[in-house]
Structures are given as C-alpha cells and as structure tokens.
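Data block below; observations after.
The complex appears here minus one protein chain, its other protein chains still in place.
Chain lettering (A, B and C) follows the sequence in which the chains are written, and residue indices restart at 1 in each chain.
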C-alpha cells in the first residue's frame, strides 16, 4: 500500500492574511489525516493561530513530499534557497507579481483536492549553479545571477566566455545570467527577451553597457559561462535571485553552469500561452 | 570502394572576382579528377572563363555531394531557395557580411584539401516551413519569415499564437519569426537577441510595435506559430530571407513550423566563440 | 465693438455618435447666435441631422476663428492637412487614443462656455515643412515625416545631414523625423524618447537599423535636415502623419525644416504633467 504524502507549509512572513490561510491549509490537511509540518518563521509569526508546536520544523530540514507555499515569488525563492531536496511546490498567490504561483487564494481547497487526487503534473525548471574560484559556496539561482559593480555608478570591465570562447567584453553596470524562469525578471529590464521555459537555454544580458552593440545572448543551458572582472581594484557584488548577496574580490572567477538540481512546481494545466504572456502584460 | 564525391559550383553573379575564383576552384577539381557542375547563372556571367558547357546545370537540378559557394550570405540563401536536396555547402566569403561563410578567399585551396581529406564536420541549421492557409507554397527560410504591412507606414494589427495559445496581439509594422541563424539579421534590428545556433528555438520579434511591452520572445523550435491579420482590408507582404516576396490576402492564415529540411554547412572548427561574436561586432 | 467669433465644425466620418454630437454643437452655437459652418464630409455623412445646407463648406475653404473637432487624432490631422490658415482647434475626444484632444464628450458644453467666455489659452505646436528637390509640394507634418523603403522588407541606405554635416549613414527600414507632438507616435515605436512639446526640437529616429549604434537624435528645430537615398534603384515612400503618402524617385533629396505654420489648440489648463504621461501609460 502506497504511503500517504507528507506536507510542509510555508507562508510569507509579512502578511497576516497569508498566515491565516496557511493555518487553514494546515488544519484541513491535519483533519484529513496527513502529516504536516510548518516552517519556523511561519510558525513564529503566527501569534493567534494554533499550529501544533510539535509540527514546527526549520525550512532547511523539511523532509516532505509537497510544500504548500502561500505568498508570492519571494516566498518561492526563499523555499528554493533553503530546502535541501527538490520538493514539489504548490504555490498559492498572495504576492503582487505571482509569476511563479499557480493558484489564487479562493482556489486553494479546490487545488488541494486535485493534488490529493493525483490530478496534477510537475513542471520542472532549470537552475543555475555558481562556482567562485572553482568552489560552489552560494545557493543555486532559479531566476538569475546578477554580477554587479560593487560601487553603484562606477562601471566594471567584464569579459565573459561561453565554453572557453570569448563571447563579449563589456564596460557596464553589470551582467545578468538568467534561466528561462528568470527571463521575465532582471534580465528583461536589461533588454533581454522572454524565453519560454520549455527551452533549455540561458540568457546573458549586459546591464547598461557603454557599447550599444553588446546585445543580450541566448546560449545553450549546457554551456559553461565564465565571467572575469578586468577592473583590477573594483569589487563585484553577486546577487542571486535578489535574495542572496555576496561581495567578490576583484580577482574572483565566476563560473556558471546548469545546476543538477531543478525546481518542481505542481501545475494543473500544461497550457502556457496565453497565461504567461498575460501575466507579463499585467506586470509591465 | 567508395565512390568519388561530386561537386557543384555557385558564384555570386555581380562580382567578376568571384566568378574568377569559381573558375579556379572548378579547374582544380576537374584536374584532380572529380565530377563538377556549375550553375547556369554562374556559367552565363562568366564570359572569359572556359567552363565546359557540358557541366552547365541549373541550380534546381544539382545532384552533387558538396556545393562550393563563392559569395556572401546572399549566395547561400539563393542556393538554399533553389536546390531540392540538403547538400552540404562549403562557403567562401566574397560578400560584405559573411555571417554564414566559413573561409576567406586566400584559404580556398587549403579548405578544399581538408574537405577532400575528409577533415571537416557538418554544421546543421534549422529552417522554417511556412503554410499559407494550410498549404506550403513558399520556400523554407534559413533566416526568417518577415510578415510585413503591405503599405509602408500603415501599421497592421496581428495576433500570434504559440501552440494555439495567444502569445501577443500587436499593432506594428510587422512581425519577424527567425531561426537562430537569422537571429543576427532582421530580428536583431527589431530588438531581438543573439541566439546560439546550437539551441533548437525560434525568435518572434515585433517590428516597431506601438505598445512598448510587446517584447521579443524565444519559443521552442517544435512550436507551431500561427499569425492572423486582424486588419480586415490590409494586405500583408511575406518576405522570406529577404529573397522571396509574396503578397497575402488579409484573411490568409500563416502557420510557421520547423522545416524537416536543414541547411548543412561544411565547417573546419567546432569553435563558435569568439568567432561569431566578433563577426557581430564588425557588423554593427 | 469686437465682432463675434465664427466657428467651423468637423467630425470624424465613420462614427454616428460623433456626427450626432457635431450636430448638437452646431445647434447650440447657431441658437446662441454665432456663424457656424460644417465641413462637407461631415455634412454628407449626416443623413438624419438637419444641418442647414447653406452652412456646408469644404474644409479647405474654412475661414473661421475656431474649429470644433469631434473625433480623435485622425480628425485633427485631417483638419491640419486641409485647412489653409492656422485656425485654433478645440478638440473633443471621440477617438481611441486622444493624445491631442482636450475634452471628453460629456465636457463639451462646459468647454464651449469657457471658450465663449475667453477662459482658455492657445497651445501652439511646431510642424515640419518638407522640400522634395527644393520644392514644397506636400503637406506640413504635425507628427512626423516617415521616410520608408518602397519595398517592405528591403532595407534602404540613407544618409542624413544636420545643417550640412553628416549625422548618420544607415541601412534600415526607414527614418522618422518627428516633432515633439509626434514623439509619442511612430518615433517612439522606433525607440525614440518622449519629448516635452515646450521644447523647440526634433527627433530623428532610424527604423530597425542594421547597425545598433545608430541611435535616435534630438536636434534643434531650427536645423535643416537633409536626407539622401544612397540606394540607387530603390524608391522611397514618404508618409506624412500617416495621412499623406507619396512615392519618391531614388534621387529625390528630402529637406525637412520647421514650418512657418503652427498648429493651435484651445486648452483650458497649462498643466502638462501628469496628464500627458498618463495618456502615454494608457496607450502602451
């Protein structure tokens, strides 16, 4: 007999309404007889809702079959940066953008029923793995690695290589390397195109380059992208998904490849158009 | 015993120097004992060079193992639009752009030797097949289909669908659907990115759209792209690779998919970077 | 004693509602004792509304103090292209864009009262005058001169000079020269900026240029702009305000200067921000 799935619950931390809905989901799943854990930060912000303290587990230690995320893209990125395994995420939109989220709050219990019935599919998205001087000490990116000048307004001189061949040599505010998922984010503000997530490719987009013929590029996801800082004294900032920040010494070599890890979303429809383009229009 | 390869020779028609080199290549191959044919248009422009009249064959009837193309991207596109089979092309640059060409004139005989020695590889490029109201009556595109307003300066209202889902609804001068090979051409002038030809994807780029949030898109090459003209009385022009032009009735449905046919180039190096980006810089 | 102002009425021709409102305005002004004429095209489309036939006058012969325009930007451009004098226009928005219009239909009679009370000011906009081989045979442009390839999809090679100095040399679909009023139109689709109409300057914007470092330029309105077609056999199309079209022989020299004529709009507020930017957002 197939064992019953375990659930983890994560809510955005700054919205009472989201935590309230998180509790309702928790309660529904517990009453239905499932094992449920709730992440510590969600638990701690929930003063008035009676999650059972024994179900309080740090996100880093989640060992569940599905995560129910209540929030926006930020909540999903937090889950991705902290969990250790590729746990499928069902995301309920309580954010403002909601590019990655699947269902609206009023659809929550209808969506949970479909999930429990097995009436869903998994949408896998590629991520970026980053090596700094050969070592992977930073989180994987679901959206993008932004390699930025350490001093706002002072341009950096960067060279970037695709599979060891020089791809471009720029003086710019920085360089964005994005997944298809991230193509509608920072990379698009830098002039990049929308990339259908079914394509196994990456966007490389210079940020406010001095030379106008430095264009965004789309390269195979199996490429090795190497970025070198040619500005001998200027530190760089590496911003991953707008969530994780680190300062890099000028001599740091940044290598970006496709991660062995993927992000898995629970989806109820394989239709991509016109849903995604409509979200794009609403955003811009 | 393996039979000896047959060659076809095609030169650009408006450059004496190119026809001269074409003859030298012809002569070298004939003297070396190979079967060689020369396309009628090249033959006819060659007043002073003694191609054998028996080797004069229309490009449409070329049945050879390799085509030696002497010219620029235009010559390659002419070959692609006229030949019936996927014949590998060794391209010698006598054009101004030379994005697709492989060797410079002074390398011609060195390149021919490598080809005869089997020291080469084939670089296959995808093409677009176009159906007008369900029928394929136009050539495949190596670079792009440009779907343009029939009256310059009068915008058209187009809707385009990816795999039957609405992708965008634009009022613009037109729409470009390009292969990775064509990404550095018209699509780039329309704001599209450079797409590495190893990626199996297409660029869809609106041309001077009124709405600024209509962005270029990168979609899987296996997608079916459907374009509908919503301007009831405005005819469209379909320009394929800047070579083939046709006028379309307003109600024509344009369907674009990946062609079963590919273009095959003889290459001597698998290195793509920095060669390609450098050509890009020289161009712009 | 100051004589009483004369009015002319022009409506868009394809909207029953606009012609209905035109009649109401006509009736109100007649009843109030003013001289009113109605343009022939408006009169002729008005089957059911009893304009007096003696007030039917061709737009070209309007000799009035104010024109009441009921329609959108197209109606204003039609008036501008046909009237011979600079007659102030009060524009009532019955169009979809309404960049140039001042009042909404429900404000019509309130606006007329303010106009009759002298409680308004005149917003003057510069126009472009175009000389073809030294002769001005085409209408002035309120928005832009679009100098376009005669064959959609075939680029033209243009050189343009500002005050006799070479400003750029482009291979493109065409070139837009726009007034500040036209900066939000075709010029913006070509990548140009919004230009505040209080600035006495022109936008020059290449349309889908091959070279990416060909940027839009802002030049003084007192400049002489000269455009030469370097493509020896390619005809050009000159489109003025998207209303007037003419084909130009390849050797035609196009000279564009500020017109001595201006367009005068009746306005009730000098505020420009945020009204204009909001219209911009709604459009795009």
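Here is the rule we use: contacts are C-beta pairs under 8 Å (C-beta built on N, C-alpha and C of every residue); 3 or more make two chains touch, one makes a residue touch a chain.
Because the structure is predicted, anything quoted here is derived from the model rather than measured.
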item: Candidates A:42, A:149 or A:223 - the one touching the absent chain; value: A:149
item: Absent-chain contact - pick from C:151, C:167 or C:257; value: C:167
item: Residue ranges of chain B at the interface with the undisplayed chain; value: 211-213, 215
item: Missing-chain contacts mapped onto chain A; value: 146, 148-154, 172-174, 186, 188-190, 207-213, 237, 239, 242, 245, 283-284
item: Absent-chain interface as seen on chain C, which is shown; value: 161-168, 183, 188, 191-196, 198-201, 203, 205, 213, 215-220, 223, 271-275, 277, 280-281, 284
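Convention: only the chains that are shown with their structure count from here on.
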item: Chain at maximum distance from chain C, centres defined as averaged CA atoms; value: A
item: Whole-Å gap between the CA centroids of chain B and chain C; value: 42
item: Chain A-chain C separation of Cα centroids, rounded to whole Å; value: 48
item: Contacts with two or more other chains, residues of chain C listed in rising order; value: 211-213
